[in-house]
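Contents: one structure, followed by commentary.
Shown here: the complex without one of its protein chains, the others still in place.
Each chain carries a letter (A and B) given by its place in the written order, and its residues are counted from 1.
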Amino acid sequence: MMSRRPLLVFTLVLALIPNIPGMPPFWITLLDNIGLAALVAMGLVLLTGVGGLTSFGQAAFCGFGAYTTAYLTTVYQISPWLTLPIALGLAGIAAVVLGIVTVRLSGHFLPLGTIAWGISLYYAFGKIDALGRHDGISSVPPLAIGGWSLRDPAAMYYVIWAFVLLAGIATLNLLDSRVGRAIRALRGGRVAAEAFGIDSARIKLIVFVYAALLAALSGWLYAHLQRAVNPTPFGLNAGIEYLFMAVLGGSGQIWGAVAGSALVTLLKDVLQRVLPWMTGSTAQLETIVFGILLVVILQVARDGIWPLILSRLPGAPPRRIDDKAPALAARQRETRSDGPMLELAGATKAFGGLVAVNEVSFALKPGEIVALIGPNGAGKSTTFNLITGVLGLSRGSVRFAGHDISGVGQRAIAAHGIARTFQHVKLLPEMSVLENVALGAHMRGRAGVLSSILRLDRDEEVRLFAEASRQIARVGLAEHMHKPAGSLALGQQRIVEIARALCLDPTLLLLDEPAAGLRHFEKEALADLLRQLRAEGMSVLLVEHDMGFVMGLTDHIVVLDFGSKIAEGKPEEIRVHPAVLAAYLGGTA
Amino acid sequence: MTALFSLDNFTVSYGKVQAVSDVSLNVAKGEIVTVIGANGAGKSTLLNAAMGLLPARGRMTFEGQELAETDDVEARVGLGLCLVAEKRHLFGSMSVEDNLVLGAFRADRSAFEGTLSDVYARFPRLLERRQQLAGTLSGGERQMLAMGRALMSRPRLLMLDEPSLGLAPRIVADIFTIIADLRAAGVSILLVEQNAKAALDIADRAYVMELGEITRSGAAATLAADPSIAASYLGLGH
Partner (left out) sequence: MDLTILLFLLQDGMTSGAIYALLGVALVLVFAVTRVIFIPQGEFVTYGALTFAVLEAGQIPGTMWLLAGAGALAFLFELWTHRRELTARLLVHEATLKLALPAVVAGLTHVLVPMKAGPFVNLLLTIAIIGPLGPYLYRIAFQPNADASVLTLLITAVGVHLAMMGMGLILFGAEGLRAPPISNASFTLGPLPVSGQSIGVYLVTLGLILALWLFFDRTLMGKALRATAVNRIGARLVGIRTSLSGRIAFALAATIGAISGILIVPVTTIYYDTGFIVGLKGFVAAIIGGLASYPLTAAAAIVVGIVEALASFFASDLKEIIVFMLIIPVLVWRSIASGHHDEEEE
């Protein structure tokens, strides 16, 4: 992330450029085009680079912005400034409609969907009579401030780049917030995000609309710069070009979008001038070079160029933690003194004909540590997924503090105060341990998109991070707080997941093989931590293979084999239980 | 004893995290060697990297020939090194027989019929099910098919990753009998198992792996008799 000083220098340089004596007007026009492209690419960085939603259709949203203002200003002579909110509104509505469908698409279906509507909208622009069909709309009025008409590209330059800078700052602010962490969590998969109460479909829609609005803004500016619109710049090829800029700059890097747009725009210009001279043809040969470059970049520098630039700059200082920040409000706890905290009754899960979990019933009392053990493939993880709502029950029920939570979904279960860790660690490896853990407190914050962009969320952020750092210290990883989570040993990453779960302020903690990959003394520390949590009234259910760890720690053990419960009881009962011994030692016993 | 297969200072990393560090081990001709250890100790990673599925650093020799540090899984199959992976990796939508036919993809075509009847003789269940799709087999049959498919390439060293995983005790016993038979037929075996007792019963030598490192090694019988091993890996006794 960029600190303030480089941004100020950048702004100053931008402001001075048009005033350089002898600056060819043509260069200013190029810079205008770079700025326009950068706006779209910035949206794509957020959408694709950060959120992992690849779109080839962004150019169509530029079209919404451009056509809206072109139509309204030419037919109804509305002032261009008034059409800006209308253009953004229309594009926003279109984005919500397309987005509701698009963000639900999984994996590679999503980019294919964007290709489909990208092409369709392009054809639509060219077929509508009111929009001038393929000829488009001409004599769009220029922007004007007071009586001063911004007819000149050099005047538009300031307008365009002011918007670029504003958009960049807004986007950075958004990324560095509670919503921003949720956006980044999209990459880690739906299951991990939803487990902490993040509504992934809603967050995806937010990013989608945000990117579309930036594209529409670019289109609106474009219409008043060119003073004419036609379908060509809003087709699929343009959409590909924008994606190219984002990838080239480095997906995930806001200022990389500017770098990528600059490179691509300049390259296109050079190619358009040089290639015809070389080949004697006026054809649009730059597409060949672009295509090849795209392939080459993906082969040699998949992360784009901005990270290469960043690696030469000093890194941003670690986030400051305010130890004295007031604590976050504790969650409303659902505790009970009578009856079980968690109760499975006849829980069954069948995949097709295969019954993975068969009529499993057990209960967990408040303030108890219960272990779920069994040989590999016994159905422990499936049982876990039934409790956390990742999988739906085929039969039976799960009750928590007296409420039936069967089939209510992961987010609702998290809201009840059930937090979990994952057997296959689901952290965001590039993000710091601190930010990963802060994700766990998502439901304890309120700040939305607007307050994040406007930086009204700072108080809450300080408190969120103070809480995250307290939980990290509690699990004994304070010295690793500012490192990328992916740089820790696997065992430590599991502990980070526990800290993240604690950030939710849970009543029940579900741990999937927490001790795997830990050294002996680390296991001891983990056991001590769990005992301490129990003493504070926390209930814990864990799946574990390490018998020594389980035997010394738990109050109650449930043993599964082939999907069914074969035994339960105190550790010392389980140790001598004949069915358990047979399951563990197999036919060779 | 000449080593058929050896690893020297073998290291495997995921990003910045080392999953296997500086492991050295060897397997002699006609030997069953087992690697035991807890979940997450790096046993599967070790086998996958030895097969070339994961990048690794260190020296690796097979039949005196040094294997490059490349990811050339296919060349290893050609040399007679074969892995039956933990996930079996069968071709689920293809018939049992097609799975076996593909097992011989790199093998000498002239010996194909003989090898196929040999595999069917070893696993009569597969002959019964030869036209059935591999995806419809039971867990034990899948393991048999995975081993049968590996045998189709006429391997000199068979690496088995958790062959007893998720199988009923009776079938586990069958599988281990077959492993013993294979040694008698001249196939050397490197066996990774969580069912440490079964593995130590059948193996000649054993290595114990913890957190990516080899911490103990020796004759299987010696390790099986060691009380600390018994406490950690041989069930629930303390």
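As a convention for this text, a contact is a pair of C-beta atoms (placed from the backbone, for glycine too) under 8 Å apart; a residue touches a chain by one contact, two chains touch by 3 or more.
Note that this is a predicted model, so its numbers are computed, not measured.
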item: Residue among B:R106, B:R156 or B:R183 touching the omitted chain; value: B:R106
item: Residue touching the undisplayed chain, where the options are A:F26, A:W81 or A:Y123; value: A:Y123
item: Of A:L243, A:L328 or A:A516, the residue in touch with the unshown chain; value: A:L243
item: Residues of chain A (touch criterion as defined above) contacting the omitted chain; value: 54, 56, 101, 104-109, 111-113, 115-117, 119-120, 123-124, 127, 189-191, 237, 240, 243-244, 247, 279, 281, 283-295, 298-299, 302
item: Hidden partner interface residues of chain B, rising order; value: 51, 53, 68, 73-74, 77-78, 82-83, 85, 87-94, 98, 101-103, 105-106, 149-150, 152-153
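Throughout what follows, only the chains that are shown with their structure count from here on.
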item: Interchain centroid distance [CA atoms averaged], chain A/chain B, Å; value: 40
item: Chain A-facing residues of chain B, complex; value: 14-17, 19, 38-40, 139, 162, 164-166, 168-173, 176, 194-195, 197-198, 201, 211, 231-232, 234-238
item: Residue ranges of chain A in contact with chain B within the complex; value: 375-377, 429, 486-491, 513, 516-517, 519, 545-548, 551, 562, 574-575, 580-589
